[in-house]
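Input: one structure, supplied below.
Apart from one protein chain that is not included, each protein chain of the complex appears where it belongs.
Order as written gives the chain letters A, B and C; numbering starts at 1 within each chain.
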Amino acid sequence: MVPLSWYLVLAAFVFSCGLYGALVRRNAIAVLMGIELMLNGVNINLVAFWRYGDIIDKATQQVVRLDGQIFALFVIAVAAAEAAVGLALIISIYRNRKTVSLDQMDLLKG
Amino acid sequence: MEIWSSGLTHLLTGLGLPETAAVIIALAIGAFVLANVGPVLALVLILLLRKVISRMQDRIGPNRVGPFGLLQTVADALKLLSKEDIRPANADAVAYFLAPILSVFGVILSLGVMAVAPGWIGVDLNVGVLFLTALGSIGIMSALMAGWSSNNKYALLAGFRVVAQLLSYEIPMVLAMFVPVLLVGSMRLGALSAAQSLTIFGFNTGLGWFGFLMPGAFLIYFISALAEGEQTPFDLLEAESELIAGFHIEYSGMKFAMFFLAQFLNSFFLGAIAVMLFLGGYQGPFVDQIPLLGFVYFVIKAFGVYLLTIWIKGTFPRIRVDQMMAFAWKVLVPLVLALILWQMIALKLPGATLDPVTGDVLQYGFLNYIAVFAGNLVVLGVVSNVLMNHFKREKMRTKRAFEPKSLIGVMQPSSGD
Amino acid sequence: MLTQYGFILILSIFAFALPTAAVMMGWFLGPRRPDAVKTATYESGVETIGDTWVQFRAQYYLIGLIFLIFDVEVIFLFPIALAYKHLSLFSVVSTITFVVILLLGLLLEWRKGALEWS
Partner (left out) sequence: MDIIQQLFPLPPIPTLQQAVFIPLALFTAVCALLVVLSPNLFHNALALVGTLFGVAGIYALLEAEFLAISQILVYVWSISTLITFAIMLSRGMMFGATSKTNKQAGTAIDGIVVIGFIGWCNFVSARSKLDVSIAVA
């Protein structure tokens, strides 16, 4: 059996990579990729805790509740929606202002 | 665990190997055999295509190498092996190298869940149907990688087009696969094949094919599979007679051969999936008594579907891009969604045998099957009507293009198409 | 169950090794004499003009967007199919409502012209 902590370390690593990308990159699409990475890190955590922490039926040795998996499934669905809307925004900004650099998207600056 | 691997494991533990090692070695042997089936099969498929197409075009086809030209594809493979491997100057090395490998990788993996005979299946995953669709994503990535890394405008354009085509036809394909899954209540390909038996007076005729019960879903699946396998009439992006090539325009030698192999295997496997889901899989008369017969039935059916695609390739004209997209989104997707809706209602009609305690359905009744069949007939009618109209219009256009004089005075001026 | 995925893992190793070996073999057996003309971008014998990065039409993105909606829908539909024999009337009605909403969404896209490709 793989210890739970290994999964958590991997999740934290993936999340940190995503955070670095989201904070540091200039390109809006790269920032979006960073956010996807962060969501994936969170998902690994959710599934790992589901597998290791949830109620286990003593007789069949099966995990009887699926909360963690359902949660992760919804995270995937939300990530899909977020990517679709975010990329559509980026493309429409690009068509109007010919840039995808976040430094130059300053329409909202007072 | 599947029958073949447990048998092999027993054999290996009998030889004195520890349990874990025996399991791993058994699985590895199975995987090695399966992985090698792919390339050998591709040689046969390519030869078959060339022979049948040349017969259709009143030629003989390959006839020099070996008896009846049987070794022609082997010779071609050897020739490709000795060809120079050219990499364009501005190509991206890693993606250019990985793209052809990934295209074969995804196709060979789908062999792992094929149910070729009772108990003969690599693994009977309980997400089998979705696994097969998920593998398509590897093909998409390889097309994008090849198109982008070649650093060629036309390769990139073709890569984009193939991705748009695959995306459009993936939805009706998956939803058509959903229809038998809804009836059986399992995504295991073994269970789906087993559910297509038909026992009459205690004898399994093996003719309870879902293709008979759901002809509409089968037709939609078949059309989408043609588009997914990039077969005529949907082979727009490498129309051999019109364009140079698809996204693999910059590839040569063995890398090109990999794309070629992947494409042939892909179209064959899509036909094999159609066999498993709609044409009874390994089912047939006497399959319960002699399991080996199941394998024979499966191979015959799969090659039958492949011959059908060759026939379509030799007969039908190509369609335009906009027609192709419109057909997917405006005809197939609404129809298959409506079919799913109807089937959901039909399966809950009274008449099914229910479990007295839990109220679960044990066996669907006569009324359910009739309703499902009726809905499918309607869908079949609509799709074939659309196709007939299209071909009638195409016939008119071809006639007008080739013999304009014969139509003077007959034709009304058309609103330019 | 993990044994099954072990098989998939072993098969994927072989499936990756096989084409790699083939490509490598071609690389060793074939001649290698690249020159400037041979490695130039192929464009039917004409010099390539301009960047590879031609501007693509936004229609591709729209197709991808619609695909994404239906893809997520497939994810939610397949588990329903597995449990369909056990479903109560309420769940069936909500499933049907789900599919009807999707159909309405498709109709809306159709009306808005998102499905046109010309």
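One rule holds for everything that comes next: a contact is a pair of C-beta atoms (placed from the backbone, for glycine too) under 8 Å apart; a residue touches a chain by one contact, two chains touch by 3 or more.
The shown structure was predicted, so the numbers you read here are calculated from the model rather than taken from an experiment.
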Which displayed chains the unshown chain touches: A, B, C
Option from C:25, C:58 or C:83 whose C-beta touches the chain left out: C:58
Touch with the omitted chain, as defined above, among B:52, B:141 or B:349: B:141
Contact set of subunit B toward the excluded chain (per top definition): 20, 92, 94-95, 125-127, 130-131, 133-134, 136-138, 140-141, 144-145, 148, 156, 160, 163, 167, 170
Hidden partner chain, residues of subunit C it touches: 1-2, 5-6, 8-9, 51, 53, 55-56, 58, 60-61, 64-65, 67-68, 71-72, 74-75, 79
Residues in subunit A touching the chain absent from view: 1-10, 12-21, 23-27, 29-30, 32-34, 36-37, 40, 43-44, 47-48, 50-53, 56, 63, 69, 72-73, 76-77, 79-80, 83-84, 87, 90-91, 94, 98-103
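Convention: only the chains that are shown with their structure count from here on.
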Distance from subunit B to subunit A - Cα centre to Cα centre, in angstrom: 33
Chain centre separation in whole Å, for subunit C relative to subunit A (CA means): 20
Distance from subunit C to subunit B - Cα centre to Cα centre, in angstrom: 15
Multi-partner residues of subunit C (each touching 2 or more other chains): 71
Parts of subunit A lying in touch with subunit C, wherever the complex brings them together: 73, 76-77, 80-81, 83-84, 87-88, 91, 95
Subunit B residues touching subunit C - in the complex, by the definition given at the top: 1, 5, 23-24, 27-28, 30-32, 34-36, 38-39, 80-90, 97, 100-101, 104-105, 108-109, 111-112, 122-125, 129-130, 150-154, 156-157, 160, 163-164, 167-168, 170-171, 174-175, 178, 181-182, 185-187, 244, 249-250, 253-255, 257-258, 321-322, 325-326, 329-330, 333-334, 337-338, 340-341, 344-345, 347-348, 358-361
Touch list for subunit C against partner subunit A, complex: 58, 61, 65, 68-69, 71-72, 75-76
